[in-house]
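Notes for the one structure printed next.
Note that this complex is displayed minus one protein chain, with the remaining chains in position.
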Amino acid sequence: MKAILTFTRSRFARALVAGALGLIVAAILVAILNSAHTTWVTPGLEALGVQLPGQLLDLAFWAVAILILLAIVVTAFLSGFGMFHSRRMGRFWYYAAGTALVWGVLGQALTVAIVLFISYLTMGSDFRLTDGNVALAAIFSVIGFLLFSGVLTDWIQWIFGHKTELHHGAPEGEPEWMRYFSVDVNHKVIGIQYAVTSVLVLLVGGTLAIVFRLELSAPGMQLITENTYNTFFSAHGIIMIASILLGVGAMVNYLVPVMIGASDMAFPRLNAFSFWVSIPAALLIVSAMFVDTGFDTGWVGYPPLSTVGSLGIILFLLGFYFNGFASIASAINVLVTVGVMRAKGMALFRMPIFVWTAISASIIQFTATQTVGVALTMVVAQRALGLGFFDPTPVAAGVPVGQPLLYQQLFWFYSHPVVYVFVLPGLGVISELLPVFSRKPLFGYKWVALSSLGIALVGFLVWAHHMFVSGMDDSLRIPFMISTMFVGIPTGVKFFSWLGTLWGGKIIYPTPMLFVLGAISVFLIGGLTGPILATVPTDMHLHDSYWVVGHFHATMFGGFIFPFFAALYYWFPKITGRMYNERLGKLHFWLMVPGFWVMSLGQMRIGLMGMRRRIANYDPALGVEGTQILITIAALVIAWSVLIMLYNLVSSARSAELAPENPWESRSPEWVAPTPLPEFNFDRPIEVVGDPYDYGLADSKYIQTIPAAGD
Amino acid sequence: MQDNKRAAYALIRNVFLVLFVVSLAELAVAIYLESTVLLLLLASAKAVLVVYYFMHIYRLWRQEAH
Partner (left out) sequence: MSAVTTHHDDHAHDDTHAHELPYGQQLRANRLGLWLFLFSEVFLFVGLFAARFYLWRDASGVVRPELDQVAGLIATSVLLISSYFMVRAEVAVQHGEQKKMHNSLIMTFVMGSLFLLSVIFIEWGVLDLILDNMFGVTLFAHEAIKPGDGAFGAVFYGMTGMHALHVISGLVLILIILANGHKGAFTEERHWGVEACAVYWHYVDVVWIFFYPALYLIGTAVTYHT
C-alpha cells in the first residue's frame, strides 16, 4: 500500500501519466489529420492533376503522423520529469500530469480497455460490443476513475488500519491553484470546482440545443440527420440536468457551511467524493452520444425503447445512475452538516433562508434518487442479465410478465421531485437576495422556511401527473390532479413573501437584483402554466406538445438559471475579491430576459398550435414556422448573453478593481467574514445574537465574533 | 458493572429468541391464515425489534457521555 502511494507521487509516475496523456492527445490529432488527408489532400492533388507513384502520399503521411505522435509523447513524458519547465508547453504537460482530473480520466480509459480486453479474450473472434460488456466497462470505469484520481486513497488506507489526516492547502510541492484540479477537501474549493464544471457542462448542453434549434427553424431536414437530432435532444436534456445538479452542488457547498457558521462540511472526504464521482458520470453521458447510434430515448429513457435500442443508452443510463451517487452523498452531507455543525445560537429559524431550501432539496435528493436508481438498474439488468422487468412477452400459463409502465412509476417518483431539487436552491437565492436589495426584513420568514419543506413533501405525492395519458389506471387521475394542485400553495407563499419583501423597500438594482426580479417574472410564467398541465382534460390535449417544453424551460430558467446567475454575480466579489463589470452584467440581463420571454412564450404558442415535442421535422401546414424562427433567434440571443457573462466573470476575476469587503451591506455570516474566506471560514468562532434579515432596524445584530479566552 | 454486562447479554439473547419465534409464526400464518396484512404486521414488529434493540436507533438523539 505504502509502496504504491510512494510510486504514484514519484516523478516517474508523473512522467508516465504525462506520456499517456500525450499519447491520447496525439492520437486525436493524428485522427483529425488523417481525415483531412483522406477527404481533402488526396482528392485535392488528384483534382490538380498531380500524379504520385503508388502509395507514396500515404507513406509520407504516415511517416509524418508517426513522427508527430512520437514527438508529442516523448516531449510529454520528459516534461513529466520536470524538463522543458521554462516553456509553456513543458509546464502544461508537467502540471496536467499532476491533476486528479487527468489521472482519473486515464484510469477510466484504462479500465474500459481492460474490461473490453478481457471480454475479447473470452469472446475471441466473435468479439463485439454487447449489452453485457458495455455495462461492465461503464461500471468499472467509474471505479477506475475514482481509484486513479485519489478520491478513495484515504478510505483505502483506513481499511488497512492507517489513520490519515485531512490535508489542507495545495498538494505537496504544487502551486496554490493546483488545489482546484486536485482532490481537495475544503468546501469552498469544492464549491468552485462544482461551479466551473457546471458552467462548462452548461455550455455543452447549450451548444447541442443551438444546433437542433437551428434545425427546427424550418420544416424538413437541413443540418443534421434524424438520428443525430434524437441523440442531441436526449443529450441536451440529461446534460443540462447534470449541469443543474452541479450548479446546485456549487451553491450548496460553497454557502451552507459558511452560512451556518461552520468551518467545513461534516464529511469533507465524502464531499470530495460527491464532486469527483460526477465527473466520470458526466463523461459516460457524453460518451453515450458516440457509441453505437447514440441514444434516442430522451432523458427519460422509457422502455421498451431503452431496453432494445442503441448501446449508447446503457452508457446514458449508467451515467445518470452514478450522478445519483453524487446527489445522495452530497445531500446526506448537507443534512448532517446542518444537523450537527451550526454555530452557537444558530437556531433553525435563525438560519439564512437559503439553508432551508438546501435542506429541503437535500431531503428529496437523498431519498427519491434511489427510486430512479432502481428503475435504471432494472433496465440495465433486463438488457445485460435478461431480467424481464419491463418485458411483456408471455412466458408460461399463470406466470405474470413485466410491464413497461412500472418504469414510469419509479422514474417519475424521482424525476418529479427532482425538479424541486433544481428550483428550491434557486428560490432560496431569490429569498436571500431580495431583503438585501430592498433593505427590508424578509416577509414571513417562518412561512417561507416551511414552504420549502412543504414543496419538498408535496412533491413526493404528485408523480403520476406525468402519466395521465400513459394508460395507467383511470382512477389515479383525479387524486394526482388534486395533489399536484397543492404544490401551488407553498409556492404561492413564496411569491407573496417576495412581494411583501419588495413592498415599500428602498430598492436598488445592481445586476444580481435584476436577475432576481427576472427570475420571479420567468418563474411566474412557468408556475402559471403548470396547473393547466396538471388538469387532466387540458393535459390530454397538451401532453407531449411544445407547451410542455415551454412550461418546463420557464420553471427551470426561473427557478434555477436566473437565480444561479444572480448568485454568481452576487457572490463573485466574495469568491474572487474583485468586482464584476456592472455594465456588462446589465447588458447580459437585458438580452437574456426578453430573449427568454420570447423563447418560452413562443414554445407555448406552437405547442397550442399542435407542434409535437421531440420531433426533428414538422408539417409546414401547422403554420408554426415564423414562431420557430423567432424561438431560434431568442435562443441565440440567450446563448450570446451567457457568453457575455462568462467573459465578464473571467476578465473581472483576472484584472478588475478590488471589491469592498461587504459590497452589498449584507448581514449574512459569509459577508461578515473576511474576503477571501480563510481556510476555515472564520478566524474566530461566531455566535448568533439576532435575526438574519432585520435590515433597516437600528442597532440590530445578527452575528458577532466570540472573543477568544485570552483576548 | 458485572450485572450490567450480564443484563446486556441476556437482553440481546431474549430479543433474538422472540425474533426467531415470530419468524416461525410467520410461516404458520402464511400456511394457515394466508393473511397479507398480518404477515406485513409481523415483519414490521420484527423490524422494530431489530431497529431498537440491535441497531440502537435511540443513540441518534442521545448525547454521548464520553
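Letters A and B mark the chains as written, and numbering starts fresh at 1 in each.
One rule holds for everything that comes next: a residue touches a chain if its C-beta (ideal position, glycine included) is under 8 Å from a C-beta of that chain, and two chains touch if they have at least 3 such contacts.
Since this is a predicted model, take the numbers as computed values, not measurements.
Only one residue from A:Val211, A:Ile224 or A:Leu406 touches the chain missing from this view: A:Leu406. Note that of A:Leu45, A:Leu348 or A:Leu385, the residue touching the chain absent from this view is A:Leu385.
Per the touch definition above, the residue from A:Ile159, A:Ala621 or A:Ala698 contacting the chain not shown is A:Ile159. Of the options A:Arg14, A:His37, A:Lys188 or A:His416, the residue whose C-beta touches the omitted chain is A:Lys188. Where chain A meets the omitted chain, the residues involved are 159, 161, 165-166, 168-169, 176-177, 179, 186, 188-189, 192, 263-264, 266-267, 270, 328, 332-333, 335-336, 339-341, 366-371, 373-375, 377-378, 381-382, 385-389, 391, 394-396, 398-403, 406, 409-410, 413, 575-576, 653-654, 676-680, 682-685, 706, 708.
Of the residues in chain B, those that touch the hidden partner chain are 4-5, 8-9, 12-13, 16, 19-20, 23, 26-27, 29-30, 36, 39-40, 42-43, 46-47, 50-51, 53-57, 59-60, 63-64, 66.
In the analysis below, only the chains that are shown with their structure count from here on.
With centres taken as mean Cα positions, chain B sits 43 Å from chain A.
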